[in-house]
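Of the protein chains in this complex, one is absent; all others appear in place.
A and B label the chains in the order they appear, each numbered from 1.
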Amino acid sequence: MSDAILRVEHLTMRFGGLVAVNDLSFDARRGDITAVIGPNGAGKTTVFNCITGFYKPTQGRITMRQKGGAEFLLERLPDFRIARTAKVARTFQNIRLFSGMTVLENLLVAQHNPLMAASGWSIGGILGLPSYWRAEKQAIEKAAYWLDKCGLTDRADDPAGDLAYGPQRALEIARAMCTEPELLCLDEPAAGLNPRESLVLNELLRFIRREHGTSLLLIEHDMSVVMEISDHVVVLDYGTKISDGTPSQVREDPKVIAAYLGVDDSEVEKVEAEVGL
Amino acid sequence: MEVFFQQLINGVTLGSIYGLIAIGYTMVFGIIGMVNFSHGDVFMVSTFIALIALMVLTTWLGVSSILLALLIVLIIAMVFTSLISWTIERVAYRPLRGSFRLAPLISAIGMSIVLSNFVQVAQGPRNKAIDPILNSVFVLSAAGGYQVTLSYKQILIMVVTVGLLAIFWWVVAKTPLGRAQRACEQDRKMAALLGVDVDRTISITFVMGAALAAVAGTLYLVYYGVVNFSDGFTPGVKAFTAAVLGGIGSLPGAVLGGLLIGLIEVFWSAYFSVEYKDVAAFSILAIVLIFMPQGILGRPDVEKV
Partner (left out) sequence: MPLDTARAAPSPVARAVKDALFAALVAAGVFGPLLAFKTTQDMQNRLIVEPRWDLLAVVVLLVWAGRFLLSLWQARVRPETTAAIGTHLVWGLIPQSIRLVIRNGLPPAALVALFVYPMMILSLTGGGGALKWIDNFGIQILIYVMLAWGLNIVVGLAGLLDLGYVAFYAVGAYAYALIATKVIPATFPGLGVWAFWICLPIAGILAAFWGVLLGFPVLRLRGDYLAIVTLAFGEIIRLVLINWTDFSNGYEGISTIPRPSFFGIPFNASDTGFAATFGLEFSPVYRTIFLYYVIVCLALLTAWVSNRLRRLPVGRAWEALREDEIACRSLGINTVNTKLTAFAIGAMFGGFAGSFFAARQGFISPESFTFMESAVILAIVVLGGMGSLIGTAIAAVAMIGGTELLRELDWMKAIFGPQFDPVQYRMLIFGFAMVVIMVWKPRGFVSTRMPTAFLKSRRAVSSAHVKEGHG
């Protein structure tokens, strides 16, 4: 597929003797919402950490290809460059906000790199050059835009730690979007949300893809979210890919059913015989 | 070669003292994750308690058997130092448990300042020297005009260290108290839910660390014969280095680290320069923390994303 924004090839990650991810290959297409699913301990978060540079994979290649055609080998970039240069942003399963800073400040920190350049690497900023204050004003406007999209405008001047769980998740997505990513990786965005918040989240993710052309890669437990919004699903079990396709294809895949529901070995054979393996 | 053996003996002696202090650091760090900054000064206070106890016993009460006197001194020093450490934990650390992470550290630094200045005010700033005791030595080898000696003091230090470490190891490994300590180390909340009295266990950990520091203090007094109010900081930092080198949280590691630091210090002084021996110790501390923060016997710490 030539329009892959992210191509993962033969990714393997070992921790000592434990193989968390085993020879995984998949593509995420540009403009798609790609979901990585799998039971607990299947290695989903490890895949994410490899893509976003927090782990260095034992083997394999992860290629990010931007709109302009520039390609980056993510496994070779230091983590902060993945966000800055390769334009891959992420959120965390256990939300990592700057809880002592206000909601607005969280979004300004996300615009660190452009603001840093505008402040003349602080020198112009200390001298109080007007160009920096203009840049900061624009940054605040951009933050306000995302606050509006997440319904957080009223909470802009509250500490992020004061927000309830759902708004914290939304803020983390807004913060990631403030880095202007081409690929946004979401680690269990719907975890802990109630059904109503889940729907709002789906809408937000669709909006991001539609209006900003950002491709999404998400890990999810919540099948309703996955089936509802994703275009493409990759299923992991014990670090290995067991299925890859559209939501409906995956839903019908007996191996996926077996992995999720857990069946006896004899039944696996039976199921496998049925599908002709 | 003779010089080497002599330095080996001296290094093991010094290392025993460091190891005993290091256990106090490693246990407290293991159980509440705090660098007990005042531990070096607790050690210094114990040298003074031992000094006073020895003077009272020998000059006032006329105890003539030096070994008997030292045994009593050791017990007195352990009891009073433990009490001091218990009080410090109760007053300066316990109210801060579970609060702001820096607060206990600052409180501990404050306590360290209090202890050294209290001793300075109460006992004066001058060095306190006792008449040398247990001066006899065994000459192990006299080849080449250089005597390799092993003094009674050194034998005493090694024997006491090994004996007390054995008792201590037994307490930590085999008794319900030791089990409670290990449980608190793993997960304090869970231990409390399972009926472990966490506050008491932590108190006892401080007491045990202080008791071993008091042993080190008594042995230090016997070995050097001089004590001073400012002698807490440097041995304290070196013992902490030992704890880190061995792997903080690991008891055998603390002893091993102590021996290594003692040996390194002694050999460095003998073969390179006495002036820079503390620089060597501090450099080792920095290098170990930077390049192998888990130490020799410690568990590696993995960063969770």
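Miscellaneous remarks
Heads up, the rule we're going with is that a residue touches a chain if its C-beta (ideal position, glycine included) is under 8 Å from a C-beta of that chain, and two chains touch if they have at least 3 such contacts.
Computed from a prediction, not measured in an experiment: that's the story for all the values here.
For the chain missing from the display, the contacting residue among B:Asn117, B:Gln147 or B:Gln186 is B:Asn117, taking the whole complex into account.
Residue in contact with the omitted chain (choice from B:Phe5, B:Tyr152, B:Trp169 or B:Phe233): B:Phe233. Annotation: of B:Leu8, B:Leu105, B:Val137 or B:Leu150, B:Leu105 touches the absent chain (contact as defined above). Checked against the full complex, the candidates B:Leu67, B:Leu83 or B:Ala142 give a single residue touching the omitted chain, namely B:Leu83.
Across the entire complex, the residue among A:Thr52, A:Gln168, A:Ser198 or A:Ser230 in touch with the chain not shown is A:Thr52. Residues of subunit B that touch the chain left out of the display are 33-35, 45, 48-49, 51-53, 55-56, 59-60, 76, 80, 83-84, 87, 91-92, 95-96, 99-107, 109-115, 117-124, 126, 128-131, 233, 237, 240, 244, 275-276, 278-279, 282-283, 285-286, 289-290, 293, 303, 305.
Think of the hidden chain as still there; on subunit A it touches residues 52-54, 79-85, 89-90, 92, 96-102, 104-105, 108-113, 115-116, 119, 121-122, 125-126, 128, 132, 136, 140, 143-144, 147, 153, 156-162, 175-176, 179.
Note that in this section only the chains that are shown with their structure count from here on.
Averaged C-alpha coordinates put the centre of subunit A at 50 Å from the centre of subunit B.
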